[in-house]
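Left out: one protein chain. Kept in place: all the others.
Going by the order they are written in, the chains are A, B, C, D and E; count residues from 1 in each one.
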Amino acid sequence: MSNTWLSTLKTDSPQEGFELAIKLSRMGVKYTQPSDEIRKRLREDYANNADSLIAASQVVAVNFQTIAAANKYWNSGS
Amino acid sequence: MSNTWLSTLKTDSPQEGFELAIKLSRMGVKYTQPSDEIRKRLREDYANNADSLIAASQVVAVNFQTIAAANKYWNSGS
Amino acid sequence: MSNTWLSTLKTDSPQEGFELAIKLSRMGVKYTQPSDEIRKRLREDYANNADSLIAASQVVAVNFQTIAAANKYWNSGS
Amino acid sequence: MSNTWLSTLKTDSPQEGFELAIKLSRMGVKYTQPSDEIRKRLREDYANNADSLIAASQVVAVNFQTIAAANKYWNSGS
Amino acid sequence: MSNTWLSTLKTDSPQEGFELAIKLSRMGVKYTQPSDEIRKRLREDYANNADSLIAASQVVAVNFQTIAAANKYWNSGS
Partner (left out) sequence: MSNTWLSTLKTDSPQEGFELAIKLSRMGVKYTQPSDEIRKRLREDYANNADSLIAASQVVAVNFQTIAAANKYWNSGS
């Protein structure tokens, strides 16, 4: 992909970090299946399947680990 | 999502950290399937399926790793 | 859950840490399926299925990582 | 494989790191299935299957953790 | 289990560490299915199934991460 979509792992808050984790998870899919149309169609499948949703949440969890570490867990003190 | 649901990864105890890990795991699902109604229906599926429950517990385990690290494992001494 | 079941990640030995990892793995299931009766019934399923047992062992492994780190790998010297 | 395809984990930006993570994920497949023809055929399968795409994104997430750590999360300050 | 089977994560070499990782992976199964007879029967299943073997290797990999960290990657120098 030629355009820039990820310039930093830093976010202002844990919640923004979590949302960035979701973005990374989706980009992991997009690099493999670049067609917006096909991904949209597949979304119907996995958004209505419990096991797929759990698997998607697992990917988010792994990416959130990375982002949380990059932000030193948003700790100001300690 | 416009409202704030995650402002810190810090918790007072490991158990609260574990419960936050469960919340993160569920939010990972919610971002993909925002409909409360559909998620409620799917819950009937996975809450009665051993493999789904194990997979859900795996997501919680990964999120708990992140939260435990953020809280320096709730170590006061050492 | 209102009662306290996890007050510390510290254990006296690696083996107790491993057993705590098993407890965390089961609690990850219990928060999703609180019914003791249903979980007992499902146990018949996964305790006799090789893939389910491997998946359960995977969850324990992730939780054991967390607990081992919390205990600094039970290293006294090094 | 005799030719060099991975000489460093360092990248200039998080996005390049993510793209390297995708490369590592594909190389993990290639070492097991070296045939370009077979991999191309299989791509048709998984690129149109939601669960396969989620699993592929999971592999990318794990490799991205490694690369992000190698690049100290691309933090210039802190 | 009342008997001691894990008193330390330290090993003399990476290979012994890998073998300990295999032991941990099997113990993760044993705590869920304590019957030697049933586990022996199930072994027939997964030892002849490619996906089960890959999943088993994944559990070993996670446990090996823990053990390698506990042994500071068996680095004498650096």
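Going forward, a residue touches a chain if its C-beta (ideal position, glycine included) is under 8 Å from a C-beta of that chain, and two chains touch if they have at least 3 such contacts.
Keep in mind the model is a prediction, meaning the values are calculated, not measured.
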{"item": "Sites on chain D contacted by the missing partner chain, in the whole complex", "value": "1, 4-10, 24-29, 31-33, 38-39, 42-43, 45-46, 49, 51-52, 55-56, 58-59, 62-63, 65-66, 69-70, 72"}
{"item": "Residues from chain E at the interface with the omitted partner, ascending", "value": "13-15, 18-19, 22, 46-51, 53-58, 60-62, 64-65, 68-69, 73-75, 78"}
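One rule holds in what follows: only the chains that are shown with their structure count from here on.
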{"item": "Mean-CA-position distance for chain B and chain A (Å)", "value": "15"}
{"item": "Between chain E and chain D, distance of the C-alpha-averaged centres to the nearest whole Å", "value": "26"}
{"item": "Multi-chain contact residues (two or more partners), chain C", "value": "46, 49, 51, 55-56, 58, 62, 65, 69"}
